[in-house]
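These notes are about the structure you will find just below.
A single protein chain has been removed from this complex, and every other one stays in its place.
Labels A, B and C are assigned to the chains in the order they are written; within every chain, residues are numbered from 1.
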Amino acid sequence: MHAEKTAQGIETGAGTLAPETLRTLYRHMLAARMLDGEAIALQRQGVFPAYVSLHGQEAAQVGSAAALDPEHDFAFPTYRELAVAVTMGVDLVGYLASHRALWHGGLYDPIASRFSCLNAVVGGPVPHAVGWALGERLRGGPGCAIAYFGDGASSEGDVHEAMNFAGVFGSPVVFFCQNNQWALSVPNSAQVAGGSIAARGAGYGMPGVTVDGQDVVAVFEATRAALERARAGGGPTVIEALTYRVNPHSTSDDAGRYRDPAEELRWRERDPLLLMRRALERDKHANADFFTDVEDRVRAECVRVRDEVSVLPPPDGSDMFAHVYREPTEELRRQHRVWRDEVEQ
Amino acid sequence: MHAEKTAQGIETGAGTLAPETLRTLYRHMLAARMLDGEAIALQRQGVFPAYVSLHGQEAAQVGSAAALDPEHDFAFPTYRELAVAVTMGVDLVGYLASHRALWHGGLYDPIASRFSCLNAVVGGPVPHAVGWALGERLRGGPGCAIAYFGDGASSEGDVHEAMNFAGVFGSPVVFFCQNNQWALSVPNSAQVAGGSIAARGAGYGMPGVTVDGQDVVAVFEATRAALERARAGGGPTVIEALTYRVNPHSTSDDAGRYRDPAEELRWRERDPLLLMRRALERDKHANADFFTDVEDRVRAECVRVRDEVSVLPPPDGSDMFAHVYREPTEELRRQHRVWRDEVEQ
Amino acid sequence: MTELATTPASADATASEHSMQQAINAALRTLLAEDPATLVFGEDVGRLGGVFRVTDGLQAEFGDQRVFDTPLAESGIVGLAVGLAMNGWRPVPELQFDGFAYPAVDQIVNQVARMHYRSRGAAPMPITLRLPSFGGIQAPEHHGESLEALFAHVPGLKVCSPSDPADAYRLLLQSVRADDPVVYLEPKARYWNRSPGALTEPDLPIGASRVVREGRHATLVAWGAMVHHCLRVAEFAAEDGVELEVLDLRWLKPIDTAGLTASVRRTGRVVVVHEAPLTAGLGGEIAALVQEHAFRDLRAPVQRVTGFDVPYPAGPLEPQYLPNADRVLLAVQRTLEF
Partner (left out) sequence: MTELATTPASADATASEHSMQQAINAALRTLLAEDPATLVFGEDVGRLGGVFRVTDGLQAEFGDQRVFDTPLAESGIVGLAVGLAMNGWRPVPELQFDGFAYPAVDQIVNQVARMHYRSRGAAPMPITLRLPSFGGIQAPEHHGESLEALFAHVPGLKVCSPSDPADAYRLLLQSVRADDPVVYLEPKARYWNRSPGALTEPDLPIGASRVVREGRHATLVAWGAMVHHCLRVAEFAAEDGVELEVLDLRWLKPIDTAGLTASVRRTGRVVVVHEAPLTAGLGGEIAALVQEHAFRDLRAPVQRVTGFDVPYPAGPLEPQYLPNADRVLLAVQRTLEF
C-alpha cells in the first residue's frame, strides 16, 4: 500500500527557524484545522451544500504557503487549499463563500490576494502558474508562482504540459503536489505510475523533491529552497509532499467504501498539528499559555468567519450578467432584461 | 545544439543478427528511401498536394517495425511512418493514397494490416496504443502495441496520460519516439525540457532507452528487447531513437528559415542506409551483386506503387456518406440525396 | 414492447419502481452479462461504484478486468476506449461530470467520431460515453453543464439523453449495442427520482422521440431533466385550459425531424426548453428544423426558453438560471397570443 511510503525521517521543528516563525506556522495550522471543523459543521447544518476537508494536510499547505513572498509571489490553488488561504491572509469569509455556493470562485479578490480563484478542474490551473511565472520573468519582476495540485491531478495532461513549458522557459514556478495518497477513491498504486510524482521532475530536467508533508518545517524549508532557486533564475522545481486526506474526499463521499479505516488511524498518529505541538514543547518554543492563548484567538477568529460567512446575503441574480464580460453584449443585456421581467420579480 | 547529442556509440551491423535479417533490414530501408523519393517527385509533379518525407529516419522506422511480431502486434503511426508501413507489408498504394489526398486515413485496411490509420493529430494516437495493449492483455493475447510519435509530440498531454496509464496497467506497449531533433521549426532545446524523452520513462517507473536512431540493428535490438519484456508481462518501455529529419518538415516547408544547412549535411554523413551498407560490406554479408539486385527489385516495386497510386480513381463523393456511421441516420441519407441531386450530377 | 429477458444479474431490474440511477445500473449489468466484450471504466467507477453509485456493485459482480478504475485523465480514458475498440472490445467509459468532458474533446471529436470514417469502416467505434450531465443539483462549478450542442454538431457521433428510469434503461441498451459511438447524457437531477415501469428492451429505433403528453395548443420540446419540468408546466397550463403537448426528444443526434414536424402540424406552436445557454444551443437547430419543415403550419415563431448566456452559476442562482415554470408559461402565452 502506497500510504506506507511516507518519509518519516525528519522530526518536526528541527531546523533553523526562529521560534516566532515556528509559532506562526503552528497558529496557521491550527486556524486551518479549526476553520475546517467549522466548515464541516456548517455543512452538517445545511449552511454549506458540500465541503472538501483539508484535515491532515495542514503542514503541507501552511509550510509551503508560509515560504512565499507575500508581496510578490502568486499561488494557484485547487479546491482544497484552505490552509494556504489562511496562511496568505486571504479573506476567509470570501473564500468560504465558495463552499456556501454563493459564487463558484469565492468572493475574495484573487489578484489582490495573490491567490487565484478556487479551481475545480483538476490539473487545469497548473499551466496558469507557468504563464504567470513566465509573465513575471518577462517583466523582470521578482515573483514566483506556486501551483498546488493533487496526486490524482498529476495524471492530467495539463500537468505534464505545464512542467514541460516551465522547464523549457526556465520559469520561476514551484509545482507543489500534495500527495494525500488518494484521488477520491483511487489510491496512488492505481494512479501514479512509478509511484513518485517528485521523480517526474528529472524527466523535465528539474529537481524533484519528496518531503514529509506532515512536517511543516520540512515543507517550509523545501519550498523556500525551491523558491530561492527559482527567484535566482534557476527555474522550476517539483515538490511532492507526502501527506494524507484523513477525511473522506468531500462531505458527499463515503470513504468506507474503498479504504481501510485502520489506515486513517495510522495517519492520525502523524497528525501534523500534534507533531508540531510536540516539537514546540520539546524545544521549549511554546508553553501551555501559548497554546491556550493561540487556541482562544484562533477560535474567536473562526467564529467570526463562520458567523460572517453564514449570514452573507445570497448573490444577486444580476451578478450572473454583470461578470460575463468586461464589455457586455447587447444580447446579454437583453437576456438580463428577460431575467428581470420573468425571473426576478 | 541538441542535434549534436546523437548517440554515436554503436557501429551498425554489429550484433548477432543473421545476415539474411540484416539484408532484409537494408532492403526495407532502401524501399522506404526510394519510395520517399518517388513521393517527393509526385508532389513536385502535382500528383500529391503535399508530402512529409521520412528521409533520414529509415533505420529508426525499419529497425523498430522489423522487431514486431507481424501476426500479433499492432502499430500506431503518425503521418511520417512510411518505412514502418513498408516493413510491416502494408499495402503501399493504399498508404500513399492518403498523401495523394484521396482519403485521409489512406486506402489500406488498418485492422488487417495491424497498422492503424495515418493520424495527423500529434500525440493523439498514443493512448490508442495503450488501449489496444490493455485490450490484448485482458483477452490473454500475445500481442504488443507500438506507438510512434515525435519529439514534438512528446510535449502533448496525451503522451503523458498514455504513459501513466500504461505504467499503472502494466500494458504491453512500446512508446517509440523518433527524436528527429525538430518539430517543424522548433528544435529540441525549445521543445523537450530536460532534453531527453527516454528520461521521462523513469518518472513512470518504466525503462527509458536511448538508441542511435541511425543504426538499424541497434534500434531493432532495443525494440526487440522492449517487446520481449512487454510480452513477458514486464510492462511498457519508452525508446527514444535519436535521428534526424533531413528534409524540410513537409514539401510546404522551408527549413532554410530556421536551421543551418550545415547541420543537415552533418547528419547526411550518418545516413542510415550508408552506415548499413558499409557494415554489410565490411562484414561481407552482402556483395555488389546484392546491392545491384536489391536496388533493381526495389526500384521495380517503387515504380509499380508510384504508377498505381498515380492512377487510382478519385474517391466517390458517396463515400463521404457511406463511412460516417455503421448504421446511417435518416438525416444523413437525406443529405446524401441532396448531394446526389445538387452536387453529383 | 418486448419483455426484458432477465438475467440473474438484473433480476431486481424488473421490480416495479426504480430510480434512474438504478435503471442505468441495471442496464450496465444486463450489458456486461450479455456481451463479454463490454467493458466499464472511468474515474472511481470500480470500488466506489461511481460518485453517483451508477456502477455500484458491477466490479464485485464482473471482476476488475471488466469494470475498472482509471487514473484521473479524461483524454486518456477516451483514448483508451479507442484502442480497446480497435482490439475488438465494446467500451462504456464514464466521464465523471459534464464539465470534465472538455479535456477529452479532442479524443472524442478527432478520434472516436472519425475512426470509422477514416478507416472506411474497417475500425468501428462501438463506444458509449456515459456523461452525468446538466444542472439542477446545486453542485460546484463544472458540475452543471449541458454539452449536447457540442456533440450534436460532430459528424460521426450519436447523442441521446433519457428523461425517466425506464427510458434510461432502454436507451442505454440501445446505445451500447449500437456499433456507432454514442454520447449518453444522464440527467443528474433525475438520478434519484423513482418512477414505476418495468425495465424492458428498447422498442423504438435510434433517433425516435416520444410524445409524453398529448396536447393541441402548443408543443413543448425538451430532453433530460427538462422533460419532467415541462410535464409539470403542462399541468399548470391545463388548469387554465391550455393543452400542451410535451415531446421528449430523447435523441439529440439524430434529431427526430418527422416526430417534431408531426407535433407542430397538430399544435402549430413550439417552445423549446433546454438548460444550456441560448446562443448556438440545440434550441436553434430545433427552431431551424421546425420552420424549415413546417413553415406553413407554424402560427408563431418558435420560442426558446433556455439557460442564459452566462457560465453556469452557483447553487442559489441555479433556479434563476434554469428555465423556470414562469418563463416557460410566458413563452407559451407569447406563442399563443402571437
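As a convention for this text, a residue touches a chain if its C-beta (ideal position, glycine included) is under 8 Å from a C-beta of that chain, and two chains touch if they have at least 3 such contacts.
What you see is a predicted model, and the numbers here were worked out from it, not measured in a lab.
In the full complex, the chain left out of view touches A, B, C. Within the complete assembly, C:99 is the residue of C:83, C:99 or C:202 that touches the hidden chain. Within the whole complex, the absent chain has one touching residue among B:155, B:196, B:223 or B:247, and that is B:155. Only one residue from C:188, C:304 or C:327 touches the chain missing from this view: C:304.
The residue touching the chain not shown here, chosen from A:41, A:138, A:265 or A:303, is A:138. Where chain B meets the missing chain, the touching residues are 49-50, 79, 98, 101-105, 120-123, 152-153, 155-158, 183-186, 190-193, 252-253, 257-258, 314-315, 317, 319-321, 324, 331-332, 335, 338-339, 342-344.
Of the residues in chain C, those that touch the hidden partner chain are 75, 99, 102-103, 105-106, 109-110, 113-114, 117-118, 141-142, 149-150, 152-156, 253-255, 276-277, 279-289, 291-293, 295, 298, 300-304, 308-311, 338. For chain A, the residues in touch with the chain missing from this view are 74, 76, 103-105, 107, 109-112, 116-117, 121, 124-136, 138-139, 145, 157-158, 161-162, 164-165, 168, 319, 322-327, 329-332.
The definition used in the following text is that only the chains that are shown with their structure count from here on.
Judged by contacting C-beta pairs, the busier of the interfaces A-C and B-C is B-C. Spacing of chain A relative to chain B, judged by their CA centroids, is 44 angstrom.
Averaging C-alpha coordinates per chain places the centre of chain B 40 Å away from that of chain C. Annotation for chain C: residues 71, 73, 75-76, 103 touch two or more other chains.
Residue numbers of chain A whose C-beta contacts span two or more other chains: 155-158, 190-193.
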